[in-house]
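With one protein chain held back, the other chains of the complex are shown just where they sit.
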Amino acid sequence: MGSELYAYGLLAFPLLSATFIAFFFRRSGAVASGISVGAAALILATALHIIFRLENFEYNVSWIEIANFNVEFGFLINDLTKLMLFVVAFVGFLVHVFSLGYMKDDPNKARFFGGLSIFMFSMLGLVLASSLVTLFIFWELVGFSSYMLIGYYLDKPSAAAASKKAFIVNRVGDFGFLIGIVMVFSAFGTLNLSELSHSEAATTTLIGLLLFCGTVGKSGQLPLHVWLPDAMEGPTPVSALIHAATMVAAGVFLLCRTGFLMTADALNVILWVGVATALVAGFTAIAQRDIKKILAYSTVSQLGYMVAAFGLGSLVALGNGDSHGDAIVTGGVAAAMFHLTTHAFFKALLFLGSGSIIHACHHEQDIFRMGGLAKKMPITFWTFTAGLLALIGTPFITAGFHSKDAILALAYEQNTLAFYCLVLGAILTAFYMVRLWKIAFLGSPKSENAEHASENGLVMTVPLILLAVGSILGGFVWFYPEALRPIIALGEELNHGDSHTTVMIYSIVAWVVGLGAAWVFYGAGAADDKLESVAKPLHAVLAEKFYFDRIYDWYVAKVQQRVAVAIHFTEQIALSVLIIRGMAGFAGLIGIGLRSLHVGSIHSYVYWFIGGLALFWALAVGLF
Amino acid sequence: MTDIFFYIFSIAALAGAFGVVFSRNTVNGAMFLIGTFLSMASLFVLLEAYFLAVIQVLVYAGAVMVLFLFIIMLLDVKESAARKTSLYTWAASVIGFGILIVGVVAINSADSIREKAASLPEATGVSLKSFGYELFTTYLLPMQVTGFLLLIAMIGVIALSKKAKAD
Amino acid sequence: MSPEFYQKIAETNQWGAIAPELALGILALSLLLLEIILPKVAHGAIPRIAILGQLAILVYAIANSCSGACVTGEAFGGMLFFDATGELFRVFFLGSSVFVSYLGMVSLEKKTLPQVEYYHILLVVTAALMLLAQANHFVMLFVALEAATVGFYILVSYFRHSVVSLEAGLKYLIMGALSSAILLFGIVLLYGAGSNPALEASSRDPLNFGNLEIFLAANSGDMLGLLGMLLVISGVAFKVGAFPFQIWIPDVYQGAPIPTTALLAIASKGAGFAMLLSLVQVFSPLSDWLVPLLSALAVLTILFGNFAALTQRNLKRVIGLSGVSHAGFLLIGVVAATKVEWATTAVMFYLFAYLLASIAVFAVFAHLEKEDDSEISLDDLGDLAKKNGFLGMALAIGIGSLAGIPPLAGFIGKMLIFVAALEAELYGLMAVAVVGAVVSIYYYFGILKSAFFEVWHFQDDDEDAPEEAEPGASLQFFGKVAILAAVAGTLILGFYQSPLSSWLSGG
Amino acid sequence: MNDFASLVQYSIAAPLVIAFLTLFVRNWGRPAIQIVSVTGFALPLIFALFLWGLYDPSTPGGYAFVSKMDTGLSMIGVSLHLGLNGVSLPLFVMASVVGLAAGLYAAQSKAENVHRYLFCLLVMQSGLMGVFASIDIFFFYFFHELALIPTFVMVGVWGGRDRSYAAMKMTIYLTLGAMLSLVGLILIYVKSGAESFDLIELKAHLAAAPLADSIQNYAFGLLLFGFGILVSLWPLHTWAPLGYGAAPSSAAMLHAGVLKKFGLYGLIQVAIPLLPDGIGQWENWIVWLALGNVLVIGFVAMAQRDLKQMIGYSSVMHMGYAFLGIAAMSVLGVGGVVIMMVAHGLTVALLFLLSTMIHHRTQTFEMDEMGGLAKKAPVLSAFFVCAMMASIGLPGPGLANFWGELSIFLAVYDFRSGLIYAIVLGIVISAIYGLRAIAKVFFGEETDEFKESQKEVPVTDMTWAERVPALILIIALFFIGFFPKTVTNSLNDSLNSEPVYAQTEN
Partner (left out) sequence: MIGLEHYITVSSLLFAIGFFGVLLRKNTLVIYMCLELMLNAANLGLIAFSRYHGGMGGNLFVFFIITVAAAEVAVGLAIIVALFRKRQTVEVEELNALRN
């Protein structure tokens, strides 16, 4: 029995689940959720089987063939795939379980779980894809399922707008990605990833940057990050799964998969985009009030880290840990993937935790209206704190510390300026997270909803606990089973370079500064934002997210739509009115003119005859 | 001698024709037309087409013009004084006439009219017998059709003027 | 000339070959006889007898021409020339006259007018047209043409209680007589040129087409011949309704009784083209002058017809002007025929398609039940499709075919003309034809639109409106058969042209 | 192989015969009409699927299921020559699929005189089957017109707002286009000297003795603009949105879905193979006008307020891709265009179908007056989202569209690399207007107008009778997307045997 059957199974379970739900159980949410969670469990099991029991392999079957354009549907399982597969399957399963509790009373539960299944299908396809085209197909599908789930609350106009925005912004990124694919095909003559990696043909900076466009869109890099915070309109488990742990990381995964297509110039651009994203998002997070928005900006910021890591690291080739040799795993890839993995744990945890809070607080999301939740929801509090500690990179004991250090170490070696920027990013992270933590959990409740909050049931807390474990221990190589270890180990290794100590000191200082500043600055369970009263202009800029959304809205409403209407109007006037009606009118005028020649008198008709004779004569002697 | 006759009758015919065109009174016009027809009949004689000259007098000057006069009298049409021919009509007609005269000149300047056989051929219009032979052999079919033509003309005239049916 | 010579000529009188014409003549006479013999109550049968008789002749003519045993060559002392085209025109004219007889039946029934005379004249006119199509001599041509034309004068003004009918008759009379005079003078000039013994290839009988063609070939620069040709073509242009001799058409079509309008539109136009086709052959030595002339005519005719029809609302005027544009298309075919042999077939196909379509359209017009048929306008078609689906369908198919919309016969006809024109490299004409065809869609579509689309009226306006006529109330058996035949023919010829095309191309 | 040639004939004849039968049974009540007419739509599909199954992809470039019949135009070398090759077969099958969907929907419509409506639709179906099965280029044109004419009638009689003006405009535009292309086709016939309208004979003849360059130029120009009007090449497109906006749904489905592909098909199968040098002169024209389609019309589509008009514009926009793919003149580009034609045909038919269903529920096409429909009609919204996603080329529902577009992109990049930015921008533009429509129609809160109209017409979800036609189309779309090789295998062979396309391949 071929290994590919398991891969097929991996795709088949969620697809079947989605199909069954769509066709038979649209109205029975309980069954639907059961099917979906069952599918997630099967996925996890199958994924574990692939990871632990199966060797790396590649499987391809011809899908479409026109002339020399040949796409294969297939699976490319290597270490990178396995790591990503683990993250997706594991977090996916936990989120499914959590959703059972979170969505319990929702009348349209079936649609939610169907959507989750479709997402799992798409995401797994993306991870397994063996060619750029297949990857792109699932890439788009992932975007589509994200679109569906963001817009889950159908009657909320903001949800509709957010989902639309997410899709379109992603498409802008895909615009570059697709051109990149076209160029890759033109340059290499194939789109199969392993064939590409062995290809002799030279890559160009343009190709690299175009492929990176896809990442910019999907992973919320500057300037296309605007959709991600808005995507929080979706149910919170969706945010945890799609917009924190897996889908948004797909951009990073794409970079890692196609690292061999990059050039030094391209990497440089990628690095600075990542760094800028990390900083801008970090600053923005400081002034947000919505708990999910803060986490979303935090995600953007962390994704910036990963992208920056990739941009930094691929300059340093760190051996070849891949048995198939089809992807060159470099330091950057390792660091990025390491951080991706740990981030998946703690960010999923944080989102689920916030989901737990929101659920308990009856959909209250403003942190300034919470407060004092630590006592009401102890498990949530402690697990959330664990995630938070990991995110801010609490020294030594948390996963985030190790993975972030790997990135910083890389930066220290490669690019000093980037290094300092990233350290500043780390300070910001600690600052805004502690702000959130202190205001939401400590102090006393600020609203009715927070007052009546209480701990949620087991289905919601168990996933939190499991993720908390991952958040703490995920930074240690020994935590991972053998099969997942190669890349993590490579990433972790970065921390043991020559400048190990310096980097660690910077990192700890950043942690202390950020944490301390926030602790001092914000009161426990504050009712309003102190920053607003202290530095109003700064707060305004930050709260307005550096005006990105304003600019986009202005562009869409004032530029794009007006241009569209103007073009439409011009076209109507020019074609329909001037030319068409004009020609019709002209013909009509001729018609009226000719009509008026029929005056009805024999006499005038006789002149036609003499005129005709003259005309004939003229024609015959060639006067015309 | 014949030359003089030719000129007399041609001028008479043309003058009569102009008379038709210009006479204000319709009866006078008809009279001029009869003159023209008679002059033409004379020209036919000059051209030795005696039979046709006779027919011309009988049919045209006789039957047709009498019919015309009869109708003119019957209708008693008077050209009203108010109805003067407008300047435009005059101008247009004269231009038209000018075009026609160009045509006349063109016809008469045609070389083939001036090219003649060495001798004037024998007059063929003289023999009534051969006329008859031709008519009932070569031209038998047109002859028959003409017969039908006269028939439908007759029936048509009846249909156009007979009293409406009683019912 | 000895009597033996005439004897010989007399032997060329093949009466059998013109049996259909003779039969028509006899039928015409017997109709008059029947009116006398039959009691008054049975007079209603006379039109039916006329139709049945014509149908019998039609069947005979078709059978005779299809058998392939046609008499070919000159006959009647060179007066006639029998060939396949002539046979086809026979069928064409017979077909139109059968149909016109039916229309006459419908239109005359309600009038207090002499009835039998109409059919009598119609039959004689048809016979004359049939001879005209086979004429091989200018005398025959002139006499047949005049016989037909005089008949038309009467038929146009037949509704003598109606001022418009009489006025149309008068207009047609004066225009027709003028054009006859022009044509005649042209013949005179041709005669003068061709009979000159001083010139090469002259003949004692230059009015015979064959002799004239030989003469013109030898003297192609002759001024008299050229002028004669121009005048003759002018006269023919009047018949076909080509620019600038088309100006009478809308008025006369509008004023004439519907059966006569149909006859003018179908048979008279067909006769014009029958003449034109043979004359183009005769004048082929002068084609340096003739072809540009006809091309220019075709262009002007198409443009005039189509554009003038755009703003018309009177149905008979629209059809008249559309007929003008059809004449333009046919002229293209005629021009092409000077270079491409089979283009004659294309012209014939077009004519037959036109015949079938016109039958359908005129049948509908005749059954609109309007008091004054010179005033039927687009508005009278309103709701036709709803009130009488059968007539609606007939109108749609007829108009569609006239517009050259596939899959109807008219399209195939137009296509054949196009192919012929392109083979003859008449690109300019082709361009004009395309413009004309597109413009024509507008007014044809207008007709269909008023018959089909505008089915909703404002109810409150109808309060004072008189009781609307019920179209098709007088539809009779013959009419249904005629319409069905025309519609079926139009449809079938659109899909499967074999029956007609193999016959046309002399199968 | 030719044993089954009669099936091709039957699939053209069956709808035509049944069309008349439909008129005949009109007095037997609605069910009789429905059963008879649906049979007329189902038979071609059955035949087409059967033929598809029988088709041997290795038929070397030539045509399978060939039959030839003289209809009486042999004097100009016309005969009813039918057959299918790798290019025409997918379109043939697609036509039958869309036909059945449109027919099923039409059969249950509440139109006045439904038997006449079905008559028109069946005649149209017959023409559509004929278009793609004709080897003779005259009949190729003829069948197109056979299908086109009923459209005008249907728009004019059963259409929606502005139907009279729309029908008129459509008729005049399309007649002009048809005339130009007819003249172009005749010009080829006349100048080739092959004495035949038969595509195969013409090809053989012209391969041996190609036409002079100037003739090729003229003929190609005529065909390009003639077909261009029919395919709504910018700026000759204005009939399309207007016409589709007014057309009854089944007519719009068949026209936009299938019939419009005639022009592209003509360029692929007739114009370019017969006039290989003609395209050179017109290449820039095609490129610039097609860019107009993609970019200008893309923006225009964004500005639409009327749902159906917007779908009409989006269909116009996609034609730009097709023209560019054709201009690339490679197996890949043309193959992509064929796939896109099939996919687009199914998609746009689906969109028109669903938009009519939306109209039944909202009583309007104004998107500003809709909103919140998803809650009332979740299945409908799922179908519509699916269809719209397919239309904007999202893999999944639109996998087939995606294959087509991607192939075209690849081919265009090899053809003129700079163009790629402009045309890929199209996918962003289409996403913008597509999602805008979805959001306006289905999401958000119910508008006052919608609430108002619900008082008169209670909103229900899709009935099964509505679902079946939509499902047929979606299943077909998925099938082509997931098993593109069923199309591409034969397509490759057919196109490779076409020297014009094969020579540009490396």
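Per-chain residue numbering starts at 1, and chain names A, B, C and D are given in the order in which the chains are listed.
Rule of thumb we're sticking to: contacts are C-beta pairs under 8 Å (C-beta built on N, C-alpha and C of every residue); 3 or more make two chains touch, one makes a residue touch a chain.
All of these numbers come straight from a predicted model, not from anything done at the bench.
All shown chains touched by the missing chain in the whole complex, by label: A, B, C. Between the chain not shown and the residues C:F76, C:F142 or C:F453, the one that touches is C:F142.
Between the chain not shown and the residues A:H198, A:H452, A:R581 or A:H603, the one that touches is A:H603. Within the entire complex, the positions of chain A that touch the omitted partner chain are 595-596, 598-603, 606-607, 610. Although one chain is not drawn, its touching partners on chain C can still be listed: residues 138-139, 142-143, 146, 150, 153-154, 157, 160, 163-164, 166-171, 173-174, 177-178, 180-181, 184-185, 187-189, 191-192, 195-197, 202, 204-207, 250-252, 254-255, 312, 317, 374. Interface with the hidden chain, as seen from chain B, comprises residues 2-3, 6, 10, 13-14, 17-18, 20-21, 26, 29-30, 33, 36-37, 40, 43-44, 47-49, 51-52, 55-56, 59-60, 63-64, 67-68, 71-72, 74-75, 77, 79, 83, 85, 89-90, 92-93, 96-97, 100-101, 103-104, 107-108, 113-114, 116-117, 120-125, 130-131, 134-135, 139, 142, 146, 149-150, 153-154, 156-157, 160-161.
Please note the rule applied: only the chains that are shown with their structure count from here on.
Centroid to centroid, with C-alpha atoms defining each point, chain A and chain C lie 77 Å apart. Within chain A, residues 613, 617 each touch two or more of the remaining chains.
Residues of chain B in contact with two or more other chains: 103.
By the contact rule set out at the top, the touching chain pairs are A-B, A-C, A-D, B-C, C-D. Residues 169, 235, 238, 296, 299-300, 302-304, 330-332, 335-336, 339, 372, 374-375, 378-379, 382, 385, 389, 394-396, 399, 402-403, 406-407, 409-410, 413-414, 417, 420-421, 424-425, 427-428, 431-432, 435-436, 438-439, 442-445, 484-485, 488-489, 491-492, 495-496, 505-506 of chain D are the ones touching chain A in the complex.
Per the touch definition, chain D reaches chain C in the complex via residues 70-76, 138, 142, 145-146, 149, 152-153, 156-157, 163-164, 167-168, 171-172, 175-176, 179-180, 182-183, 186-187, 189-190. Residues 603, 607, 610, 613-614, 617 of chain A are the ones touching chain B in the complex.
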